[in-house]
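Here you go, one structure.
Of the protein chains in this complex, one is absent; all others appear in place.
As written, the chains take the letters A, B and C, and residue 1 is the first residue of each chain.
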Amino acid sequence: MAMTGVLRPGHLQLRVLDIEKSRKFYRDIIGLVETGMDAQGRVYFKAWDERDHNSIILRQADRAGVDFIGFRVLNKLALDRLEQAVQEHGISTERIPAGDLLETGERVRFELPSGHPFEFYAEKTHIGNGLGMLNPRPWGAAADYGIAPTHFDHCLLYGPNLDATRKLFTEVLGFFLVERVLAPNEPIGGKDVAIWLSCSIKTHDIAFVEHAEPGKLHHVSFRMPSGERIQRAADILGMNKVPVDIGPTRHGITRGQTIYAWDPSGNRFETFTGDYEAYPDYEPITWTFDELGYGLDYSLGKLHETFLTVMT
Amino acid sequence: MAMTGVLRPGHLQLRVLDIEKSRKFYRDIIGLVETGMDAQGRVYFKAWDERDHNSIILRQADRAGVDFIGFRVLNKLALDRLEQAVQEHGISTERIPAGDLLETGERVRFELPSGHPFEFYAEKTHIGNGLGMLNPRPWGAAADYGIAPTHFDHCLLYGPNLDATRKLFTEVLGFFLVERVLAPNEPIGGKDVAIWLSCSIKTHDIAFVEHAEPGKLHHVSFRMPSGERIQRAADILGMNKVPVDIGPTRHGITRGQTIYAWDPSGNRFETFTGDYEAYPDYEPITWTFDELGYGLDYSLGKLHETFLTVMT
Amino acid sequence: MAMTGVLRPGHLQLRVLDIEKSRKFYRDIIGLVETGMDAQGRVYFKAWDERDHNSIILRQADRAGVDFIGFRVLNKLALDRLEQAVQEHGISTERIPAGDLLETGERVRFELPSGHPFEFYAEKTHIGNGLGMLNPRPWGAAADYGIAPTHFDHCLLYGPNLDATRKLFTEVLGFFLVERVLAPNEPIGGKDVAIWLSCSIKTHDIAFVEHAEPGKLHHVSFRMPSGERIQRAADILGMNKVPVDIGPTRHGITRGQTIYAWDPSGNRFETFTGDYEAYPDYEPITWTFDELGYGLDYSLGKLHETFLTVMT
Partner (left out) sequence: MAMTGVLRPGHLQLRVLDIEKSRKFYRDIIGLVETGMDAQGRVYFKAWDERDHNSIILRQADRAGVDFIGFRVLNKLALDRLEQAVQEHGISTERIPAGDLLETGERVRFELPSGHPFEFYAEKTHIGNGLGMLNPRPWGAAADYGIAPTHFDHCLLYGPNLDATRKLFTEVLGFFLVERVLAPNEPIGGKDVAIWLSCSIKTHDIAFVEHAEPGKLHHVSFRMPSGERIQRAADILGMNKVPVDIGPTRHGITRGQTIYAWDPSGNRFETFTGDYEAYPDYEPITWTFDELGYGLDYSLGKLHETFLTVMT
């Protein structure tokens, strides 16, 4: 948790081109747990080990991408203070009433310098992970259904104004910088093209890449419990002929093990595990642009073209 | 990090009966990195992926056990505020000057209701994990030397006044309760015999068991990167005929994979991995005493007698 | 395959005390695939990655244990030659007609010096592993149902006349000795109390321990695909409160990773993985009796009492 009370990536609303096809995909292939549908036709999912009612919300739309990203905060006091801090930083906010999202309280929304709608909220109903609160088993059937990630882990967003975004997250919202990629030929400490930001001890709860067009989604990431389960995910993607972008491989950046693939609408998702413990007193790690290939795909050492060019 | 600025378990001073024998044990079998020896003859170690100068400190003594446990806090302001809060809670504190421990700043020390000397500090020199801060490799030779845990993860302490300890950690220091074991025949919400407390998203940064004698150590725990590395640790213990208490197995409590074994002085240590993500808004999980065997050793379902009777 | 044409452990008929309870156990907890029931009421199972119609056959009886063990041989010529060789070795054989076991051809049966009925057969219907023979997926739903071993791997039998048994297997049947345990205080090359025999490149396809009472079963072993799946098996045993004898741990003998547990009738079974490649030109490895604890449980180094005293 950040000192500001920001807890975790809580929800992300994803635009999909065919809601029924996507619903089957996220339920049966990714293995998320479907928890509801609202009056607008949005479909709600959670990863099996999350306790909150929802984390991934699908909305049918004409183009793919992300509508907004929301982080859960500790309580209403933290929510009020964060709203005030954002406003004092010169960014206007709006309140979205409780109930707009199923089982979710009031949200404070504002636009990031990168052009992404971003939210904080203090309430979402706990429905549990299915194992109960008394003498629980370590896992159940949901842990083997589809790819079965444990959590919505983070997202990587593309947009302009990377420096302003970093400043907002690190100086106002309480995140800390964990890793950075320098622009080509920049000296250490120079201009970044990518940043990884944490509000926990994960290597990132959110990440950004400098990009001309605002509000773009590079990928939504799901946490896996082990490298063996990353390979199992790769197998399931192959069985279902899901288009895979990269992996399985290790990222040099964050050390995580990864697969990137695309959902039926062309939204990239990741299955992820194995990053290190990050702390706010740690100096950020720097990657030079010429080594970004190793940062992305540590064994191939290859800057896959799609990494910089394909997003939604 | 807790809202109070408590970051992580930072150091633990362990009493050992033969400093040279223990030094070899922690260096060559556990695979910690030796970082120094002070004028008193204390030997300093860090786990390979820690960036701070030291985490485990060995002191030769007539009896085994723990001298004190220290948590790193965000900065001096957090240190001052924590000191004040502890004092306002009615516990007296003392300041131990910078430099008493190698490469470590001023410490605020007080005694826990469980009888353990406990400390906060805001400064310990970062010496890094050996991989550098620029385009780092994911791991190096230290990751394969001995058992090679990545971090000092937590400790489990035995002592009296469990309720007062929980109150101090959760109401004053900013920790949250993750799991608890009820006393025999207690109803849910009743008196606990054991508690797991977190200041991060780990299932525990410290844990306590109710016990008549104050200030006792049950085990020091080291974080491992995977279940396969737990088995590798088990192999190394066997190769060196280190006395093993329990495991490898899974704890029902925290879901972690574990081995318990004893160092040459009889101090129990653990190698640990695979627990879940905990958050302060999550309701704590409760174990009934009759299921504690599964909480301890999920496959055997056995309350090993040593768990409750052997400590230092 | 042995030069004699002995291919693999093919079937084992197990006596169980309650056929319905055992059927559920082997189907839903072990995760074997039920393939039939015969007129006698025997229930047939295969492990998911086996292609033959059956491998484990349950028969209701008043006492637990093993009725017989059968190995598949290459063809009828190999069957005839093995029969002749066994007879020439002075052991009488009988032919059991095709169809006595479902989907299984004629069997040549004889009694081992250890008192166990033992069989060879050349025909059992291939029903496949469910993945098809054309562009197969690497695994399917059966690989995640219950513990889901891939194969019946071997069994360990207790009985008298260990030397005669070794001689039969190595000099007549074409097996080779992989590991041995010496009797207490025996010099190397002296009298064995346990032997591991292979007809493949596995460390054992069958194993024996010297024991006064003939025809006893120590355990039936199931092959797992990884150490992580051994831990998953341990979890499933815990979830179902199946009594576990030992493990998860590593055997020093064969290097395999293991769990021993008991079925509802008290028959011990094992989940097993990770042994090394054995070849007939390799000199056998020898264990001294005083190190048998490490041979059995490499991390604890403990000769669990049940290993020598509990069998069916």
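Please note the rule applied: a contact is a pair of C-beta atoms (placed from the backbone, for glycine too) under 8 Å apart; a residue touches a chain by one contact, two chains touch by 3 or more.
Quick caveat, the model's predicted, so the values are computed rather than measured.
> Among A:31, A:70, A:146 or A:248, which residue is in touch with the absent chain?
A:248
> Which positions on chain B touch the chain that was left off?
Considering the whole complex, chain B reaches the absent chain at 137-139, 144, 226, 228, 235, 238-239.
> Please output the residues of chain C touching the missing chain, sorted low to high.
1-3, 5, 7-8, 49, 51, 72, 74, 126, 133-139, 150-151, 188, 200-202, 223, 225-227, 250, 252, 255, 274, 276-277, 279-288, 291, 294-295, 298
> Residue by residue, what part of chain A touches the chain that was omitted?
Within chain A, the residues that touch the unshown chain are 227-228, 231, 234-235, 237-238, 241, 244, 247-250, 252, 257, 259, 294, 298-301.
By our rule, only the chains that are shown with their structure count from here on.
> So the centre of each chain is just the mean of its C-alpha atoms; given that, what is the distance between chain A and chain B in Å?
Distance between chain centres, rounded to whole Å: 30 Å.
> At what distance in angstrom does the C-alpha mean of chain C lie from that of chain A?
Here the centre of chain C sits 48 Å away from the centre of chain A.
> What positions in chain B touch 2 or more of the other chains?
227, 250, 252, 294, 298
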